[in-house]
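Shown here: the complex without one of its protein chains, the others still in place.
Up next is chain A:
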């Protein structure tokens, strides 16, 4: 029974059917399926398929949006139960578009994909000062700072973020990931950021990997 309902949650999430996902998640809770199974095998399992299909360009932003909406509505039902269980997120990330840049479509997609991987994401919005990333990472105990930029004018702010992280002496436990239309691997190496990823799915996978590595070494 539980395997079937979890598969069904995953399938409906992939179709972006939020109403069906809500109903099925409630049914699973009522049937006593462990919350971590509903989360991991149902919701995150479904979102993981969505991420892979997005990366392979079989589906596009609209399909991802409705899938993420379905995931969030299902997750909202689980939230009170997760709080009282010992399920932990696989890491915490703060994300924002850098100072001077107001573009947020890419940043929002990365956030959705990261949440779909079970990461906790602190959204700092757009036009974010380098100090703000560092403060958020310290105060909220984030493992990763994610910087987005669409403009060639603003991508240089990412170098300031890297410098602030080093100045604050937190680089051993907080890594800097960068992305956005004009950003490249070469630029990442130039400014000494920790990781560049070209798309939202790869960014989410990289963030999980970084969090895991930091947890093992820390």
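Here is the rule we go by: a contact is a pair of C-beta atoms (placed from the backbone, for glycine too) under 8 Å apart; a residue touches a chain by one contact, two chains touch by 3 or more; residues count from 1.
We adopt the following convention: contacts and distances are computed from a predicted model.
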| item | value |
| --- | --- |
| Identity of the absent chain, which is to be given by its UniProt protein name, from "Gas vesicle protein A", "Uroporphyrinogen decarboxylase (URO-D) domain-containing protein", "Protein translocase subunit SecD" or "L-proline glycine betaine ABC transport system permease protein ProW" | "Uroporphyrinogen decarboxylase (URO-D) domain-containing protein" |
| Chain not shown: contacting residue from A:20, A:37 or A:66 | A:66 |
| Residue among A:12, A:48 or A:108 that touches the chain left out of view | A:108 |
| Which residue of A:127, A:160 or A:194 touches the chain not shown here | A:127 |
| Touching residue (missing chain; options A:8, A:160 or A:199) | A:199 |
| Contact set of chain A toward the excluded chain (per top definition) | 16, 57, 59-63, 65-66, 69, 99-102, 105, 108, 126-127, 151-153, 156, 181-182, 198-199 |
